[in-house]
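Removed from the display is one protein chain of the complex; every other protein chain stays in position.
Entry: chain A
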Amino acid sequence: MTARIGVVTFPGSLDDRDTQRAIRLAGAEPVALWHKDKDLKQVDAVVLPGGFSYGDYLRAGAISRFSPVMETVIEQAKAGLPVLGICNGFQVLTEAHLLPGGMLGNDHLHFICRDQKLRVENATTSWTSDYESGQEIHIPLKNMDGRYVADEYTLDKLEAEGRVAFRYLDFNPNGSLRDIAGITNEAGNVVGLMPHPEHAVEPLIGTGRTDGLPFFTSILKKLVNA
């Protein structure tokens, strides 16, 4: 038996097909979900992929958050459905208040694409259990609006509760506060990060590393063993 993992396509999603490939390579079954459709097709988990949904007009993720599919995603995420937001997906999750804080334009004002070193700070979430806590990994990063911000109280709370899931190492590529690259909700079912694990799943492609694959094997194991 395997797990069915949905990947939402918003208008302007770019990494939806890549994410489906990563899910397939991990051994799960990818299911395409459409932004206008409230039906999640009974998937076991959902990924909100990277891209520029609605052209990032208004504010990254601000319009997608109101799409029909998100009504169901928000409702079910609160009930425990595992949800991963990658890059633009992370932005949608913060706009939807499933995760705290928000994203501003990179401090250097340029788009940045690089092989980014990260430390896994929390290896207990639905999407990170195949990592070890403190593990250092390299995953491609590519964004325009990647500067994670939140108020001091929220940041302290995230730190205290171990909800900073990933931190940038060696180089902070966008000015994110406390080098935060990704966070989780309290329950550990909703995770968002700016770097792109789906671009690091095959030895020949991209940077040639497979450090992103454990995201997809983590969720698969959790769902299959559940």
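Going forward, contacts are C-beta pairs under 8 Å (C-beta built on N, C-alpha and C of every residue); 3 or more make two chains touch, one makes a residue touch a chain; residues count from 1.
In this text, contacts and distances are computed from a predicted model.
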{"item": "Listed names \"Phosphoribosylformylglycinamidine synthase subunit PurL\", \"Oligopeptide transport ATP-binding protein\", \"Iron hydrogenase small subunit\" or \"ABC transporter permease\", with the criterion being the UniProt name of the chain not displayed", "value": "\"Phosphoribosylformylglycinamidine synthase subunit PurL\""}
{"item": "Contact with the hidden chain (one of A:52, A:90, A:148 or A:166)", "value": "A:52"}
{"item": "Per the touch definition above, residue among A:117, A:199 or A:221 touching the missing chain", "value": "A:199"}
{"item": "Hidden partner interface residues of chain A, rising order", "value": "11-12, 14-15, 17-18, 21-22, 50-52, 54-57, 110-114, 140, 142, 144, 196, 198-199, 201-202, 204-207"}
